[in-house]
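For this depiction, one protein chain was excluded, whereas all remaining protein chains were kept in their positions.
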Amino acid sequence: MRGADYVIKRIAFALLTVFIAVTINFALFRLAPGTAVTNLARVPHATPETRLALKREFGLDKSKLDQYFIYLKQLSRGNLGISFENSQPVRDNLKTALINTIPMVLLGTLFAIVIGTITGVLAAWRRGTAAEGASVTTALAFYSMPTHWLGLMLVILFAGTLPTGGMTNDFLINPSFWQHFKDLVAHITLPALTLGLVLFGEYTLIVRSAMLETLSEDYILTARAKGLRPAAILRMHALRNAMLPIATLIALSLGYIVAGAILVETVFSWPGIGRAVYDAVLARDYPMLQGAFLVLTVSVVFFNLVADLLYFKLDPRITE
Amino acid sequence: MSVAVREPGAVIESEPIRSRRGIVWETIRRRPSAAIGSAILLVIVLGALLAPWLAPYDLHKQVGPVFGHPSWSHPLGLDDGGIDMVTLLMWGARVSLVVGFAATFVSMVIGGTIGVAAGYFGGKTDTTLMRITDYFLVIPDVPLMIVVAAIWGPSLFHIIIVIGILLWTSTARVIRAQVKSVRERVYVKRARSLGASHTRIVFRHVLPQVAPLLIANTVLTIAVAIFDETALAFLGLGDPSRISLGKMIENAFQRAAISTGAWYAIVPPGLLVAVIILSCSLVGGALEDALNPRLRVAHLSARSFRLRPLVGRGGEAV
Partner (left out) sequence: MRKRWLVALGIGVLTVALGAYAASGKSSGKSSQSGGTFRIGTSSRIDSLNPYVAFNQDAYSTFEYIYPLLIQYDKANSKFVADFATSWKTSNGGKTWTFKTRKGAKWTDGKPLTARDAAWSINTDIKYAATGAANAAGLIAHIKNAKAPNATTLVVNYAAPAGNVLGQFQQFAILPEHIWAKHTGHKGADLKTFANSAPVVGAGPFKLTKFKKDEIALFQRNNSFYGEKPKADAFGLRMFSNSDALVSALKAHEIDAIEDVPATAIKTLRSGFNVRSVPGVDQTDFIINSNPKKSKHRELLNLKVKEALAHAIDREQIVKVVFLGTAKPASSIVPPATGKWFNKNLKPETFDLALANKLLDQAGFKKGPGGIRVAGGHKMSYQVITPTDVPSTNRTFQILQPDFKKIGIQLSQRALDSTAAFEAISGPNNKYLNFDLAMWDWVALIDPDFMLSVVTCAQYGGWSDSGYCDPRYDRMYSQQQLTPNQDKRRALVWKMQAYLYNKRPYIWLAAQDHVWAVAKNWGGLVASPQGPFNSISKLSLTSVHQQ
């Protein structure tokens, strides 16, 4: 049962990594210098009852080791503490933030895949010509641009045509569904485009390599000899072979992108999880920081696991 | 006619790998992308190094109006303090490159050591070290950097350490693989049987073989380190007393450069960063392709398609 063996091993590894992440998260915030960081009951303007409850929930007057186990216990209940900034449970704040980030990130990934596939196919099919060079160089060039700078470039180009800040137009009072949808689409375009442009390079290179691999194989020669049109060949064989690495890449990237859309969200004032982390830092909102950091690490581990499993399922020639 | 599998300048796996020492130079000479990349990097590094002598104006002196337009005496205009942009670019590149090199040095030392130890000693050491590496691989970089900057305060030193601590993983992995293969070489086994100490073997036999790959990896890491520095500066966590390329972007952003039409305060620094990163990627990528052909082998798995280590860009805060 080699298959199940592999799956179990990867899941076990993922769980272990999450556990280590949780531990390091604890250490980072409880062992840091200064009581501000370690005193998580210090919610400004909280009632004495709230403070007492937090102290009890997180055992803040006990030893560090006790605090650690209590922390694990609260974590298993989903209790991430209370935000200093708005005195709301961290879990709720993070949920809202994540819900805001995910569509933008998904759309950005979509852009990246589309642009990457087109340029990759172009590069491979027009192997050895100027088109290939241009395609690959463009991919690498965009890949090298600092994300926030590229976002600012888009702002320079599109300010006035597309909204450059926020997720919705807050002044639309009681908009119809269609108005609201239009508004959302208008606002999501530039941030998602920024993400897409910065990320598509990887997809270009992967698609190109996959296609080069496939195109060099004998059965392609045969197909061409048989008179199959290039588009058919592309569709049936080459792209199909690129799907595996693309799927794996998507899974891997998603884990990190959700963690890292901070720069895009700052440029475009997008109220997502990246900006939540940043605002939490500015406000020294340690419970939020701790919670956000944990969520991000877990998301990366999770998507890495998904990538591993995908890789395993889709590629029978796996070597470990 | 089938499509050629061989790229110009690629090393074919079946060729016996002779001396690897000349390969860095040879790759740079033969592959156009590497040559161009190296040339650009050289120019930029020289420009930054010689900034105190080459810069046309004083770094702290206001020479015109805020966001002054480009003119013959100021080809790139003035920034939000009325300081010449060309001067700022040279000095800013200096700081950014220093951070890049220093952080990379830190990561090289850590990654190299771990990679060599894991690959050379194998067994339990290997497994433990690799588990640690895997953990570091999944830490979301920029959030961690932000948190550390928040807790310990933004200073150049802290930033260098933090970036360095996050970037060593790819180095470790690549070095480990290389060391593993070198360890199996006949001459190493012979040296062992003759009673040579581990240290001697590592330094005299293993490291020289590993060096070129380390160089390739270092160049790629520099690119990432510089990117991280601009990201941190943009978020306001850079060292406020030094002007770096990232800080220039942040200053312009804070002072409404775009809506004022002062695009020249934002475009050049970012462009320079992009050029540096692109050049490093070209050189490093070319070196890696040349030295480690297994990265291009016909395995349709994602990991082998990564022409750049995962921690390179996909692992970055976007």
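Descriptive notes on the structure:
Chains here go by letter, A and B, matching the order in which they are written, and residues are numbered from 1 within each.
The criterion applied here is as follows: a residue touches a chain if its C-beta (ideal position, glycine included) is under 8 Å from a C-beta of that chain, and two chains touch if they have at least 3 such contacts.
In this text, all values refer to a predicted model and were calculated from it rather than measured experimentally.
Across the entire complex, the residue among A:Q74, A:T138, A:N169 or A:S216 in touch with the chain not shown is A:N169.
Annotation: of B:V99, B:V179, B:L232 or B:A257, B:A257 touches the absent chain (contact as defined above). Touch with the chain that is not drawn comes from one residue among B:V66, B:V98, B:A177 or B:L271, which is B:V66. Residues 36, 45-48, 50, 85-87, 107, 110, 113-114, 117, 155, 159-160, 163-166, 169-173, 179, 181-183, 185-186, 189, 235, 239-240, 243, 246-247, 266, 268-269, 271, 279, 281-284 of subunit A touch the missing chain (whole complex, contact as defined above). Counting the whole complex, the residues of subunit B in touch with the unshown chain are 60, 62, 66-67, 80-82, 153-154, 236, 240-241, 251, 253-262.
Methods note: only the chains that are shown with their structure count from here on.
Centre-to-centre separation of subunit A and subunit B, using mean CA positions: 22 Å.
Taken in their complex, subunit A has these residues touching subunit B: 13, 17, 20-21, 28, 32-34, 37, 127, 140-141, 143-150, 152-153, 155-156, 159, 195, 198-199, 201-202, 205-206, 209-210, 212-213, 215-216, 218, 221, 241, 244-245, 248-249, 252-253, 255-257, 259-264, 266, 274, 277-278, 281-282, 284, 289, 292-293, 296-297, 300-301, 304, 307, 311, 315, 317-319.
Those residues of subunit B that touch subunit A in the shared complex are 2-5, 134-135, 138-144, 146-147, 149-152, 223, 227, 230-231, 234-237, 246, 249, 253, 258-259, 263, 266-267, 269-270, 273-275, 277-278, 281-282, 296, 298-303, 305, 307-308, 310, 313-318.
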